[in-house]
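Sending over a structure as structure tokens; questions will come in a sec.
One protein chain is absent from this view; the other protein chains keep their places.
Chain IDs A and B follow the sequence of writing; residue 1 opens each chain.
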Amino acid sequence: MKIGKRALLLAAMLATLTMVLAACSSGTSSKDKTATAGAGGAKTPAAGATTAATKAATGAAGSITVKKGDKIKIGISTTLTTDNAELGIPIRDAALLAIKTKGTIKGFGIEGDPQDDGCAGPASVTAANKLIADGVVAVIGPMCSGGAVAALDPLSGANMLTVSASATNPSVTAQGKKNFFRTAWNDATQGAEMAKYAYTTLGKKNVVLVNDQSTYGKGLMDVFKASFTAAGGKVASEEAVTVGEKDFGPTVTKIKGESPDLVVFGGFIAEGAVLVRQLKDAGVTASFMGADGIADQKYIDQSGGAAEGSYVSRGPKPTDTKLYDAFAAAYKAEYKKDAGQFTEQATDATNIVLAAIEKVATVDGSGNLVIDRQKLIDAVAATSYAGASGQIDFDAKGDRKVVGAVNEIDQVKSGKLTRIQ
Amino acid sequence: MKGSGSLSSLRAALDPGRYWSRAGEQLQTTTSGAAVARFGQYAVLPLLAIAGGLGPSYFGIRWTFAILVIVMYALLRSRSGLFGMVVLGAMLVYLPHQMDTFERGIMFDIALYALLGIGLNVVVGYAGLLDLGYVAFFASGAYLYALISAPQFGGGFDVGTSFWIVLPMAMVLAALVGIALGVPVLRLRGDYLAIVTLGFGEIIRIMINNQDGVTNGPVGVFAIPKPHFGSTELSGPVELYFVVLAGCFVAAFAAERIRDSRVGRAWEAIREDEDVASSMGVNTTAYKLMAFAIGAAIGGGGGVIYSAKQSAVFPSDFNLDVSINVLALVIIGGMGNVRGVILGAMLLIGLPEVLRDFSINIAFIHLDNLGADYRLVIFGAALVAVMILRPEGLLPARRRQAQFEPADVLEPEVAT
Partner (left out) sequence: MQEWIQLLIDGITIGGVYAVIALGYTLVYGVLRMINFAHGELFMMGAFTGYYTLNGFEKHSSLNDSVPVLTIAIAIVLGMVVAVTLALVMERIAYRPLRRAPRLAPLISAIGVSILLRNIMLRATNAQGKVYPKVFPRTAVEIGEIRLLYVQIFLIVLSFVFLGLLYLFIQRTKAGVAIRAVAEDRDTASLMGINVDRTIMTTFAVGAALAGAAGVVYGMFVTTATSGMGFIPGIKAFTAAVLGGIGSVPGAMAGGYFLGISEAISTKFFGAQYKDVVAFVLLVAVLIFRPWGLFGKREDKRA
């Protein structure tokens, strides 16, 4: 009986291996198939019964066809599970609001397709695959830098226009993917500006850096350190906090022992608010500085008042806040909540994508909307857009160019983020 | 069967009281729980169908998945012969061609986790060593390939062929890591072993995260090249899915052969009662280390394939969740059983992803975003439900009924 089973397994294994080899040897053709199926073209007939309304089909030359009566789908890759959803849900909401506000393009309705990208590589790839399969025209996201780097592999394979509102690490655009743009500021810009402000304007010479061990936080602190030490400042020590923990007592005690004149933090609200509060509780008098990861009213609220006086860098912003105020008011009217961090970048990203679709989409003879993927990417590359987060022009890598704006530094005054540069 | 038979009679001879109390307990389980268990066998089918995607117009289905899962369950359960295996193999090879990008991605993940499950099964299911740090071996394989092949670090090898060279290298490396872990913890049992291995997995991740100079830290390693097979680049999830699938078959075949060998019987003896095994002349040290090494090697190989498919790896990819997932799928599948591992992987890895589409549209009930928002809530409930309905796992190994009873691992019942 045992031998029989073994022989069975062996036979099955050999059979499969043979088939595998057969499948692999025709690698190129199956790859083509992937591209076609990628946009939902080669689904099984039964899949037609799916409740998802859009049935976009891929044409031969990398274009998407939205059938008459269907909606244009915009993918939103953001974090909806784990505590990182604190950031991810407002990003989704901002993108959905922009879609709702736009209403239609050439008579076609638009709908958002939010997918949870878990703020990490594996889940972001799954979300990207899902969006490709759902036949979306473009993707807003992924939310986190690490996830973006990983998800760009399938997304660029599908030549999918991808605009992230919040993936800030230099590595994301360093890969040279032509389909990727971001309305968030590259940390290389942001970190250098922070260091300059800390050293020159604030006159701080001795700092402690704290990162949250994430791609974003660590990356930003690395840039800060390089710029700050190059300017002549001293980094007394580099500390870390663990995302998910709520008591950083020993780290705070250690920072206190270093007697820095500034504590710089690279990370997000949850840890930033706890850290600034515990620093204050411990009697550390050094100023506190963070970046766009904590640029949110929630940071101030969660710190229980300890955030007062801390500095928050937000990337280059125009001094004229008319467009931002209009967006913030619309967001508040819709969701009864203040617009949080990255929401203005999310709305800008969505608006840029929608404008590009409007520009390149054509209605063919049978009333279907045809969107050429490459033309769509080219249209975004050529964008010059005045949005809620300022003037947006992209450089060759897909990063924002600094146009007519200085790096915004806010200080928390009377419980509000107040611009001081 | 001869080996295990003589072993159990030996055990009975050595300690009749223990043997009979066990049999009694088993009997109690089967009589009192019989109705529930029988019901459970059928109730589990719909649960698996959820894993497949659920009913058409009501729920938003992924048919290919549903068919695959149900047929697989039926075939694996019935222990059908050659025909069944060929049908199964054919489906596994053919269906991905009928799937969209998303489903193919999930198929890859399922196959990858099935491979990891087969590896962990050697450690937990065969040798009875509770390992909560399996991710360590997965990570070491993934980072070995990433560091050797990514252009960030000079690219070293010829990218076209490096994959096939790194694969065995990674397996050897992981096996060594497994032995390195095994040596200090040899004396530990049960849950002590679990927490130490958990810690070991975390240590590996933290080290990768903080040794920036070597691993690039949390910023990660990217632009990892895809492997080539001959002159063909294996770039899509489907191509690499076949690589994992082949890996699964090889690993499953090897694992089952080892289980049925002298080594496997030694593992079984250690699992059942380490002290008795040791006193009967089984070299427990060597066999435990062997289990760690074999399990780790499979995990390391899985890591290389993961790294190649993902094209970017980050320390956070290798957190505790991976270890928990792999252990859970081994247990849910029915420990000590390769067929079960495959089903466990479908449920544990497939379900949370296909639930992304889950929605209910029956009559006046329209819950469109149910899956998007609540998939993990449903998933958590499903885990509990499956365990209650099938406490032995979906496909328990025939020979494992008497294992892992409450008192088994830590507490010796025999007062010597």
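Basically, a residue touches a chain if its C-beta (ideal position, glycine included) is under 8 Å from a C-beta of that chain, and two chains touch if they have at least 3 such contacts.
Not measured: the values here are computed from a predicted model.
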(request) Quick one: say which of A:S63, A:T251 or A:Q391 touches the chain that got left out. (result) A:T251
(request) Can you work out which residue in B:P168, B:P184 or B:G230 touches the chain that's missing from view? (result) B:P184
(message) Which candidate, B:V69, B:L129, B:A194 or B:M290, sits in contact with the chain we can't see?
(response) B:A194
(message) Touching residues of subunit B against the unshown chain: what are they?
(response) 25, 28-29, 33, 36, 124, 130, 184-185, 187-189, 191-192, 194-196, 198-200, 202-203, 206-207, 209-210, 274-275, 278, 320, 324, 327-328, 331-332, 335, 373-374, 376-377, 379-384, 387-388, 391-393, 400, 403-412, 416
(message) For review purposes, identify every residue of subunit A that touches the missing chain, sorted by number.
(response) 80-83, 85-86, 88-89, 213, 237-242, 244-254, 256-257, 269-270, 273-274, 277, 281-283, 298, 301-302, 304
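In this text, only the chains that are shown with their structure count from here on.
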(message) How many angstrom lie between the centres of subunit A and subunit B, each centre taken as the mean Cα position?
(response) 32
(request) Would you tell me which residues of subunit A are touching subunit B in their complex? (result) 2, 5-6, 8-13, 15-17, 19-20, 23-25, 27-28, 30-31, 33-34, 37-38, 40, 42-44, 46-47, 49-52, 80-81, 114-116, 120-122, 125-126, 129-130, 132-134, 145-146, 149-150, 153-154, 157-158, 169, 171, 175, 213-215, 217-219, 222
(request) Spell out the residues on subunit B that touch subunit A in their complex, using ranges where they run on. (result) 1, 56-57, 59-64, 81-82, 85-86, 88-90, 92-93, 97-106, 109, 209-210, 217-220, 222-223, 229-230, 232-239, 242-243, 245-246, 249-250, 252-253, 256-257, 260, 310-314, 316-317, 353, 356-357, 359, 361, 368, 372-373, 375-376
